[in-house]
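Removed from the display is one protein chain of the complex; every other protein chain stays in position.
Chain lettering (A, B and C) follows the sequence in which the chains are written, and residue indices restart at 1 in each chain.
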Amino acid sequence: MACTALIVIDMVNTYEHEDALVDSVRTCLPGVETVLRRARADGSPVIYVNDNFGRWRSHHGEILQSALAGEHSELVKPIAPDEDSLFVVKARHSAFFETPLAYLLGQLGAERVALCGQVTEQCVLYSALDAYIRHLDVVVAADAVAHIDPGLAQAALRMMERNMSADIQRSREISFSGPPAR
Amino acid sequence: MACTALIVIDMVNTYEHEDALVDSVRTCLPGVETVLRRARADGSPVIYVNDNFGRWRSHHGEILQSALAGEHSELVKPIAPDEDSLFVVKARHSAFFETPLAYLLGQLGAERVALCGQVTEQCVLYSALDAYIRHLDVVVAADAVAHIDPGLAQAALRMMERNMSADIQRSREISFSGPPAR
Amino acid sequence: MACTALIVIDMVNTYEHEDALVDSVRTCLPGVETVLRRARADGSPVIYVNDNFGRWRSHHGEILQSALAGEHSELVKPIAPDEDSLFVVKARHSAFFETPLAYLLGQLGAERVALCGQVTEQCVLYSALDAYIRHLDVVVAADAVAHIDPGLAQAALRMMERNMSADIQRSREISFSGPPAR
Partner (left out) sequence: MACTALIVIDMVNTYEHEDALVDSVRTCLPGVETVLRRARADGSPVIYVNDNFGRWRSHHGEILQSALAGEHSELVKPIAPDEDSLFVVKARHSAFFETPLAYLLGQLGAERVALCGQVTEQCVLYSALDAYIRHLDVVVAADAVAHIDPGLAQAALRMMERNMSADIQRSREISFSGPPAR
C-alpha cells in the first residue's frame, strides 16, 4: 500500500546571517515537532532533505554537528534526525533537483509527501512543485513551515493549494498511513 | 560568446474553457510580438515550448494547426513560429521537466533566457525557477506574460525578482546579444 | 494493468555514410516488421524514438519525409510510423536522456519495454540500461536489431541479458499484453 513520507526541508541549519528567518523558525518549531512525532508514531518514513552548504566533503553527521554547535542549537536540537531518519543532501533549492529523492520515494512506495521546514516561499514551494509535477500528492503542514517574506509566503501557500492541488493542513491534522509496504 | 534565447511558453493554444486567461493574453499579445521581433532581428534563438495536451501523436505542425483552427486564432496567428523557430514539446508545467530544453540551450551556448507567454504564476514561474536552479540568467518580459490570478501573478513576479535574481523588464527594453556562436 | 511498449530506435534514418550499418538493417528489417505487426495487433503502444540529427526545427513528419526521400527508402517505408504511433525525439544516444520517454511510459502504465532498431551495441544497449536502471523490464528482439560491429553487438546482447536482466527473444516470440489500461 502507498505510504506518506514526511519531508523535513533545510531544518538542519547554522542560521548565520538569517535573522529574518529565525523568528519564523521559532514560531513553527512546535509544528515541526508535532508532525515529526505523528509520522514517527505511525512508522511513516521521515526524510530530511538539507543543503550541504557547498561542503561536498561533509556527511550529514557533520552537517548536524555544525548546526548543533551554532548559535541557534535550540532550533535544531528538538527536531534533529533520529536513528530511523533518512537523509538526502541537496545542492540547490528544490529537494528533487539532482538528488535521489524521487528514486527513494519510489522505492518506499510513497505516493504522498507531507512537507515541513523552510523557506515557505522558496524551497518548500519549489519542492511542492517538483512533487506535483511527478504526480505525487502533496500536503503542507501550514504551522510547520517558516518564511522570510510573509506576503510571498501567503502567496506561495495559495499557489500550492490552487495550482498544485496541495492540501494545506495543521500539523496535528495530517494523517499518515503507516510504514512502507516492504 | 554566450547568447540569450527567447522562450515562448504555451502560446500555441486552443483556449478551450480558458476565459479568465483570454483577456490577459489579449493584453500581453503586443508585448509578445515586440519581444519576438527583437529576438529575431538580433538573430537570437527563439524556442517555443508548448504543451502537447497529452497528444503524443501530434507534432508541432498539428498543434499549431489546431490552435489556428480554434476560436481564438487571433491570439495565435500574430505570434506563430516562423521557419527559424525551434520547438520543444513539454508534457508538464515546467519547460524543463523531462524535455531536452536544458540540453538544447547548452548546445546553443545560451546562458540567459528571456521568458514570455503564459501563465505568469504557473508555467512561467516554474520555468524561471528551473532556469535559475541550472545557473541560467533569467529575464522576464513583464508586459508579455499572461495570468489567470492577478494577485498571484504579482507575487510570482516578485518571487522571480527577489529569489531567482530575475530581471523584470519591458519587452522593448530587453537586449538580445545576437546569434549563437556556432 | 501494466502493458508492454514497443520502442523502435532510430529506424527513421537517411543512412548517409552508414554503409556498415545498411546491410545489418536490411537483415533485421523483417524482424522489425514482425514485432511492429505483433504490437499493433495487440493494441500495445508503439513509440518511435529517433534522433533529430540536430535539426530542432524539424518535426517527425519532416524527419520521416527526409528518410523516405533518401537513398534507402526501402529500409524506412516498411517500418514507417502509422496513425497510432507515438513519436519521441531524442538528442543523444539513449532514448531516455533528456526526453519525455520515462514520463510517457509512466502515463501509459508501461512497466516493460520491447526494444528493436539500431545500433545494438550503442543506442539499443544504452536504452536497455536506462530502462533497467528505472526498474522497467526489458525484452530485446534479437532478430530486429542492427549493428555496426558484430563482436561488440554480441557482447552487448550478453551484457543486457546478464547484467540488465533482459530477455533476448525472437520477434515472433515476444508477447505483448494488450492496450494501456486507461
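By our rule, a residue touches a chain if its C-beta (ideal position, glycine included) is under 8 Å from a C-beta of that chain, and two chains touch if they have at least 3 such contacts.
Remember, it's a predicted structure, so these values are computed and weren't measured experimentally.
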Which displayed chains the unshown chain touches: A, C
Those residues of chain C which, in the complete complex, touch the missing chain: 92-94, 97, 121-122, 125-126, 129, 133, 149, 151-152, 155-156, 158-159, 162-163
Residues of chain A in contact with the chain not shown: 47, 56-57, 59-61, 83-92, 97-100, 102-104, 107
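Here is the rule we use: only the chains that are shown with their structure count from here on.
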Common touching chains of chain C and chain A: B
Chain A and chain C, separation of their C-alpha mean positions in angstrom: 40
Multi-partner residues of chain A (each touching 2 or more other chains): none
